[in-house]
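Note that one protein chain is taken out, while the other chains of the complex remain in position.
Every chain is named by a letter (A and B) in the order it is written, and numbering of its residues begins at 1.
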Amino acid sequence: MPVSDSIFTRTIGKRPVLSAALCALWLSPFSSTLAQEQTVCFESRETASRVTQTELGEDLPNVKCSDTTGGVLWWGDPFDGTVPMGDMPIEADYTHGEAVVKPRTEQMTLYPVCGIGCHNGIFPEPVESDAPPRALTMHTDIIPDALDLQHGNGALWCLDCHDATTRNMFVDNAGGLIDFNQPQQLCGKCHGQVYGDWRDGLHGKRTGEWAVTGKKRWFVCTECHNPHDVQQGVLESGFFRLQPEAAPILPKGMENADHERHDAH
Amino acid sequence: MKKLASFVAAYWIYVFRGSAKFYTWLGFLGLFIFGWVYGNYMQLTEGMIVTGLTDQVSWGLYLANFVFLVGVAAGAVTVVFPAYVYKHKGLHDVAVLGEMLAIAAVVMCMLFVLNHMGRPDRLWHMIPLLGIYNFPGSMLTWDVIVLVGYLILNVLGGFYFLYKKYTNEPVNKGFYMTVIYIAIVWALSIHTVTAFLINTMPARPMWHHGMMPIRFITTAFAAGPALIIIVFTVIRNNTKLKIADSAIDLLSQIVVWCLGIALFLTMSEVVTELYHPTEHSAGLRYLMFGHNGLNGLVPWFWASIVALVVSFVLLLQPRVRKNYKILPIICAITFLGIWVEKGMGLLIPGSIPTPIGEFTQYSPTAIEIMNSLGNWAIGFIVLTLLLKGAIGVLLGEVRYASE
Partner (left out) sequence: MTDIKDPGDTTSEEAPPKRMSRRGFVKSATGVSAASLMGTAALMANSDDPEAQSIWAEWFQSNFRLMNDEEKQDAIDRLERRYSAQYDKQVTVDATPAQEGVLFGYALNIQKCIGCRRCAKACVEENNQSRGDQEIEWIRVLKMEKGEFEATKMEDGFPDGYGIQVGGNAYSPAGVVLEGEHYYEPEQVPEEDAFYMPIQCMQCEKPPCVKVCPVRTTFREPDGVVVIDYNWCIGCRMCIGACPYWARRFNWGEPDLPAEEMNPKTHYYGNRPRMKGVVEKCTFCVQRTRQGRYPACVEVCPVGARKFGNLLDPESEVRRVLATKSVFRLKAELNTYPKFFYYVD
């Protein structure tokens, strides 16, 4: 992605204070005020997969949201907002059908300016890719403690996944860059068995057409797993906990469900 | 044809020529019809939401009454069988009254089925050729055949006998005895098929055992004759018809034998299911002991056991059976005890817990109770009217006066 010759670097690069202010502006909550009137719900992870409810056609909303949990319950068009998955380095069954993914970067407020307004090679100071782990002064809302990353039980640090200079791209084992919207190429470096199961459709989630040759939207790794907080404390499941939907209504003649609460007696 | 028309006319004219006591009784029964009309109106317009039934307990008061009344209808065979096969003189003279009871009981069964159905307006879907009749796959279709057949047999047999008595002609033994023999076997079949309706579902472990048909037959042959004894007592006290003591004695003996076998079967079920209780005996444990605070059925179970055991012990003694003042009371207790045992003791706990383990409670709503009482009242009205006419014919007060 050629960013060095753009007008932004020529202006912002020379004005570090202004670019820092712009960074701060992007981080501010003002950008989300426009969305207040519409219903917004999340597809899988609450912070990573927001969708705004719209009408795709007559009586066809793009999603139906849960009033209780804010999760998406139903898609009118499973392929709304998706793009073709692109190449995967190894032959997989997706070549039989059509695989699409939903790019996450469109929702990320930081993403467009990561490599332009912030990590542009000039400000802040660039680091070597084999730099030792240190505590971060920014992004502490994403990673509270960079020296105790909740991924890999202490074996990983930021630059094991993020490229040292182009921060909105991931890095593969040969130093090449991986697109932010294809995280499976990164995650599969270590989680090979899961990656294989994911390619076979046994791990993870697909929506769309059930036929093997059908078109499917594949949910990519980071849509379900938060890479910065995968260890999930006590459960160690790799998957975040959710607020459950409401219980079914009690049948007639029952005032409560105390008889089935095992801790109640 | 002229004789038949005059028979029908004379029968019904005699029926409606009754005493004040007769009309008071009919009036009392008629009171329940008001509730019945209201309840059925609500159920037909609002749907079955007006009942206490749920997806968890979807077979309730209506089907409990249906199952019990099929038994009572089958119990008429305890009059017919000794009368014609064993030529028991006492019962032979009044056998037709048993057939009248069978007719009334089957009418009540049909009313309860109509109340139980979600869409009684679509009943025509069950008529063969017009709709689809899933015979022999569905046990319900067997039940419809045997019930309708039993009704036809009793109407045919009973009124043929009465007609011949009315016209003072001899009964065509070939025809009549064929109908009687078929009806005797058929009576066993109606309650066996009803038991099969329930016990052929592996999804309901409380019902799914081979003992169900025999349990149904024995309780039916205890409840049916018990009711017949009460009816015979009422007839003795209020009409000129003489019912021999031997008739009542044989019936009370049948009650006590069948009650004994029924209690034995209950005991064997309890031992088998509770010796090492499994998830399959959860329904029985819920019935007998309740579950985590859900205890609604427990008093009903134990009350019915006490009632039946006490009745059994009392009826074992010949001097109790011969005491025709006490006997009807004990028979009433037996009748009610078996009703509770079939209803609360079998139909309701069969659905609790659900096949996936959910415990709930069921109690019928006022509308359900009104409809049930109304159905019973209609049945007893039918019984009263039919018995009155039959007694008139038997006494000779309704007879064909040829010119």
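What we mean here is this: contacts are C-beta pairs under 8 Å (C-beta built on N, C-alpha and C of every residue); 3 or more make two chains touch, one makes a residue touch a chain.
From a predicted model like this one, the values you see are computed outputs, not experimental measurements.
Contact with the undisplayed chain is limited, among A:Trp75, A:Trp157, A:Phe170 or A:Tyr195, to A:Trp75. Across the entire complex, the residue among B:Gly27, B:Gly131, B:Gly293 or B:Gly396 in touch with the chain not shown is B:Gly131.
Check A:Val40, A:Leu177, A:Cys190 or A:Ala257 against the missing chain and you find that the one touching it is A:Ala257. Touching the omitted chain from chain A are residues 44, 58-59, 64, 66, 69, 71-75, 78, 93, 96, 197, 200-212, 214, 219, 224, 234-235, 237, 239, 241-250, 257, 260-262.
On the side of chain B, the interface with the absent chain consists of residues 46-51, 53-56, 58-59, 116-123, 125-126, 129-134, 137-141, 144, 197, 200-204, 279, 351, 353-359, using the contact rule stated above.
In the analysis below, only the chains that are shown with their structure count from here on.
Rounded to whole angstrom units, the spacing between the C-alpha centres of chain A and chain B is 68. Of all residues in chain A, those touching chain B in their complex are 251-254, 258-260, 265. Interface residues of chain B, counted against chain A in their complex, comprise 52-57, 291-294, 358-363.
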